[in-house]
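With one protein chain removed, the remaining protein chains of the complex are shown where they sit.
The letters A, B and C name the chains in turn, as written, and every chain counts its residues from 1.
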Amino acid sequence: MNFILEKQALPDLLQTWRANFDVYLPQNLERFTHFMPLAAEGVTVINEPHNTRIPPKALFLPMTETLVKFTRFGGYENAKHEIEPRIVFALRPCDAQAVQLLDTSFLQVKYSDPFWLERREKTITVALGCHEPCDNGFCTTVGYGPFNKADLDAMLTDLGDFYLVETFSEAAETCFNGFANASETICVQALEVQQRAHDQMPVAFETENLKEKLEQNFSSNYWDKVSLSCLGCGVCTFLCPTCFCFDIVDETQRRERVRNWDSCMFRTYSLEASGHNPRPSRVERTRQRLSHKYVYWLDQVNQIGCTGCGRCVRYCPVGLDIRSMLRQAQSLPFEVSHAS
Amino acid sequence: MAEKPGIALFQCQWCLFSPADQDWVDNHLPSNIYLTKTPCTGRINPLYVLNAIQGGADGVMISGCLPEQCHFVTGNITARRQLEEFNDFLNHIGYEKQRVRFVWLDLQDRCMIQKELAAFEKELKCLGKAANLVTRMKVAEGEQNA
Amino acid sequence: MRANGRSLYTPTPMHVLRAYYESTDRSLKTLELSFDYTEDSQAFFAAFNPGQFCLLSIAGKGESALGVASAAWEGDFVRFTAQNVGSVTSALHKLTAGDAVGMRGPLGNGFPMDGWQGKNLVIIGGGCAFSTLYALTKHVHHENHRDDYGKLTLIYGTRTSGLCMYKHDFAAWHETDDMEIHQAIDVPEENWLHHVGYVPDVIRQVAPSPDNAVAVVCGPPIMTKFTLPALTDLGFTPENIFTSLEKRMKCGLGKCGRCNLGPTYICKDGPVYSLAQLNALPADL
Partner (left out) sequence: MPDIEVIKAEAKRLLSEGMVEVVLAFKAGETPLHPQPAFFRTPDDVDELVYSSLNQNNLATYLTRLPKESKVGMVVRGCENRSVNALVVEKQKSRDNLYLIGVPCEGILDWRKIVAKVGEAVKSVNESEQEVMVESRSGYYLVERKELLHDSCMRCSHPNPVSADILIGEPLAESDSNLAREAVEEFEALSVKERYAWFRKEAERCIRCYACREACPMCYCTECFVDHIEPRWTESGATPAGMQAWHIVRAFHQTGRCTSCGACERACPMDIKMTYLTEKLNHDMKEKYNFETGLDAQTKPPFATVTLDDKNRFMV
């Protein structure tokens, strides 16, 4: 179903939703935007073609989350989280795509993560397409796009005074109940905007044979070169919408076992009790980060595990750029032998 | 406030010369005082103090030997330099300076530790319950830490 | 959800049935755990396969991945042998009979027992990594399963005789004649009747036949590194050489990310890999 949503009507709509849902949308926090629950007054819809600083994965996989509680006599209890039905509004298609990618890890057939599952089931995602290209993004390069519709309940296209709302699920349809249906011409107009946005995104690097090149050059000195100035902090992974690694830690004083975000760029990430570390330096860790996104995800679910949001590019403290790393990878030697 | 303020007492094991005082500290401390004995005040990492504060202590008292009487020559002065600065620093980020107290105990003194604790407790009572920096969730009443 | 409504992350309550030191230097301790609830026991044994591992949990300390060292027929308990290295294992070493402990498992794929039916087994172990192989040997050696497999050869090396695990069973196995046993220690000792030398050398000396045979290797990385070429030299094909890997693990469910070997997770898709599989994966160990 396609609806028309006047921009003036948006604040009221968001407030109406609040009756039944927790409404999360990007709001100004200090000097950047952050997904926060909407309060009774004051609506800020961030209309710049800009991602929030922290990706919305944090709404499904919080930075710190209790998994298990310890009972008094050395026993264990499931942790319970009160999760209300929610609408996540104005998340960008790249981030929505990332959530879908994370589903493949958290919702495996045999081992489905209960906390992730509950949050996913209770969430309606309403994305806002990017009609203007953002600064460091490269979503079309990795096969997604500014109006990528994977795993969304609804998608908004900015058409000046109003949005075209495309809904893809019944839950989303009920959210937009009562709005005027969009005419054919408006849909065509929206398609043009979407196509133009898609075409405006620059191609940052070639993805053809990239997987094979990275795979076959596992022990190349290419990795030394690209990781040389890496500091080994967790900015790129913590701000990445598809990075999901976590650490499980016992908080003794709180008598809880919690999971915290963790990063493959940390030394302690793979350090074993014996003192052996399979990834002892930043070279191996950088290789793991890039290979995971551009090789292993492809092996696992046949999708690139990077949605091109550009956060790691923008916030790397030393200006390391995944786009230029992969462009350099394109000149690596490789054999086509088993690329069938 | 009604209940007594909680005090974390860090005590250098050499600073109480009198066996009676040491016995009082070891065995007869009131329940609102939580004792940590250290080999020297120089052993006290500012992290210990921070841990006590975050865990909900209303005040932290550190008792050490007089200068020149340290068992390890300069341990107490090292500690004093660091903890004085640490206290100033905590004050900078919004923690009442009076809640951390460093006392020198003369080896000849008798009952000084009781007097100092009483005075400290009195001052803490005026300050009220600590709120700033108390961020660690407490374990429910009656449960022991694992 | 697992038995008794526990989430994937909540350990099953267990208690220690027996706890004893396995080696003379007290660095290895064996824990036999029994289940607090029969539903958990049923769920465990319905899923269990030799070669799998569990995460033992001490509240306040954390979890540690340990290979299961008991066969299902042995009874309603699970055996683990832990080396005292980290904070969790040192806490495990403090446990005595009756103490409570948590367990998540069985996890991982285990040995592909179905594919090995009718084949000769060459089981090669080194040091404390022998635990899952012990489960395998126990399983195969039992009268109910013995006829499913061919000849059984066991090669086990340790640094000293005191570090040799499961001494009683070895003594009994030396007596039986349906199993060929080669035990080795690294340096000569008085009264030692078996081989002296490193495991790869013992393998070359013993030279087990690769005909219709499967070799299972489990040991410290350095031993595995030299044993695999020795087996290849003897004529074992990569498809018939198996090994069990280990990396730091947290969740055990293929979610926390840290134990990946290429696109596979050792906790979920491993820990047992064939050499053919390993050859296709990056050397990220």
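Descriptive notes on the structure:
In this text, a contact is a pair of C-beta atoms (placed from the backbone, for glycine too) under 8 Å apart; a residue touches a chain by one contact, two chains touch by 3 or more.
In this text, all values refer to a predicted model and were calculated from it rather than measured experimentally.
Contact with the undisplayed chain is limited, among A:Val235, A:Cys264 or A:Ala329, to A:Val235.
Not every partner is drawn; the one left out touches subunit B at residues 46-47, 50-51, 54, 67-68, 74, 77-78, 80-82, 84-86, 88-96, 104, 132-133, 135-137. Although one chain is not drawn, its touching partners on subunit A can still be listed: residues 29-32, 48-50, 53-54, 63-64, 134-136, 228-229, 231-235, 237-239, 247, 249, 251-254, 258, 260-261, 263, 266-268, 313, 315-321, 323-324.
Heads up, the rule we're going with is that only the chains that are shown with their structure count from here on.
One inter-chain figure worth recording: subunit B and subunit C are separated by 51 Å, centre to centre, where each centre is the mean of the chain's CA atoms. For subunit B, residues that reach two or more other chains under the stated contact definition are 145-146. Residue positions 59-60 of subunit C each touch two or more of the other chains.
Of all residues in subunit A, only 67-68, 70, 73-79, 105-106, 108, 111-115, 215, 218-219, 244-250, 252, 255, 257, 259, 262, 264, 269-274, 276, 278-279, 284, 288, 291-292, 295-297, 299-300 touch subunit C in the complex they form.
Listed in rising order, the residues of subunit C touching subunit A in the complex are 1, 5-11, 13, 57, 59-64, 85-87, 89, 99-102, 221, 247-248, 250-251, 253-258, 260, 262-263, 268, 282-285.
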